[in-house]
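Below is a structure I'd like to ask you about.
Note that this complex is displayed minus one protein chain, with the remaining chains in position.
Moving on to chain A:
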């Protein structure tokens, strides 16, 4: 499971003073570019994901909508979300977004995880769960600004898209990219994907989508899964894609200042108590009062 990739730039519950092996930290950042405007909603990516990663979700129920399964699960790392949108001209648009882990540059899951090494970030930007170290607390779910990780009810461990880190390691693209029949999902260096996106956005603007744009939210330091959207000004239209995702301030307080402050305060109380005892001495019952009691006893005995 633990590949000796030696390009791990971040490791959960580990101080930057004791970094993980990262001698190969020169690697280029990669990105998956999902062009929502070209997606036909075939769900080939869902099938490819399930096949390559060899996971079989329960066959669910028809909920009366195209989304199937209706949500990400521990065994469905990507799902297509279908949203109907009526544009200004009254025309129907079907906004189909392939949902899954965004592989944030500043991952809220990794920040929240209390288990050393259960979540790692590679130099190429992939955020990967190391399931054998996962303790099942669900803090990654609490920390994620995109509501992606899911706890598996069978083994109580968290799962999500790995961006096919195993395929990437041997120079292949993620399986969803490989399978996409319309080329809506592309993969390459992040820089290249931005160039591809630029062309697509330019094209869309020429075709009347004035607000077309790239979704690479800076609130989480940018992501390694990016979208080309026709309505980049309103990402919420795409089944609630957050407009300005960021690690919640509550999570930042919890996993930020609270940790060193509380640890120092507790150390202060412990040392303060010790030195109080050493400098002030114990609070003994005074000899005077003991003698008073003894005198009373003698008095009573008479």
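Simple rule for what comes next: contacts are C-beta pairs under 8 Å (C-beta built on N, C-alpha and C of every residue); 3 or more make two chains touch, one makes a residue touch a chain; residues count from 1.
In this section, contacts and distances are computed from a predicted model.
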Can you match the unshown chain of the complex to its UniProt protein name from these: "Thioredoxin family protein", "Formate dehydrogenase subunit gamma", "Polar amino acid transport system permease protein" or "Nucleotide-binding universal stress UspA family protein"?
"Formate dehydrogenase subunit gamma"
So which of A:34, A:80 or A:151 would be touching the chain we can't see?
A:151
Residue of A:59, A:92 or A:285 in touch with the missing chain, whole complex considered:
A:285
In the whole complex, of A:52, A:77, A:139 or A:227, the residue touching the missing chain would be A:139
List the residues of chain A that touch the chain left out of this view.
13-15, 112, 114-116, 135-139, 141-142, 147, 151, 156, 248, 250-251, 253-254, 258-259, 262-263, 265-266, 269-270, 273, 276-277, 280-286, 289-290, 292-293, 296-297
